[in-house]
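Here the complex is missing a single protein chain, while all its other protein chains stay put.
Coming up: subunit A.
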Amino acid sequence: MAYRFDFASLLDYAPVLVHGVATTVGLTLVGAVLGVGIGIGGAAARSSANAPLRVAVGAYVELIRNTPFLVQLFFIFFGLPSLGVRLPEWQAALLAMVINLGAYATEIIRAGIDATPKGQVEAGASLGMSGPQIFRYIILGPAMGKIWPALTSQIIIVMLGSSVCSQIAVEELSFAANFIQSRNFRPFEVYFVATALYLALAVGLRWLLARLGDRLFARAARA
């Protein structure tokens, strides 16, 4: 094989890669917090007695889960300006990620809620607790503990999916890789490194979320 690898040619672009990694991590962390928040709210709404609310959240979940992320992103970034809503690239990317994760998280968390034994809800009710109190103190913790591994996987999928945001010029890791290889003409080396970085990020994030889950839901795991 005549090709001579030249990873050293990437060194000049290290700051670009660092910026890309930081953007990917930042979008993912903020997106995960907000998306899981929406998921908890959405799951609560889907379990509520309010039928119109249940239907509305169900429609949101199905809309997002049955359309491609790239189209959702383009709709927000290129479509909404027609209605006068003009978001900067990173805001559009974050919004798309939050809306996307929110829909999947709603379904995942709802599965955890559905697994709550009915008797525990009745016990809370018989003690005079209100619906929201029962949700917060009895249902949510054990439900989150049960579905945490599934939610972790979904958060990682969203992080990897954020590479698509390079298409609207968000300067995340994939954008950085595309940029560098267009300058140094070393696509193999660049994408090799980008792949390694995504892998490291995914493994690291999974580890981090597992520790977080242990801390938050160790007691829930008793359920």
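Quick notes
Here, a residue touches a chain if its C-beta (ideal position, glycine included) is under 8 Å from a C-beta of that chain, and two chains touch if they have at least 3 such contacts; residues count from 1.
Just so it is clear, contacts and distances are computed from a predicted model.
The chain absent from the displayed complex carries the UniProt protein name "Amino acid ABC transporter ATP-binding protein", chosen from "C-type cytochrome", "Cation/acetate symporter", "Amino acid ABC transporter ATP-binding protein" or "Sigma-70 family RNA polymerase sigma factor".
Across A:Leu10, A:Ala103 or A:Ile138, the residue that sits in touch with the chain not pictured is A:Ile138. From the options A:Val85, A:Ala111, A:Leu127 or A:Ala196, the residue with contact to the unseen chain in the full assembly is A:Leu127.
Panel shows subunit A; residues 117, 119-120, 122-130, 133, 137-138, 141-142, 145, 219-220, 222-223 of it touch the chain omitted from the view.
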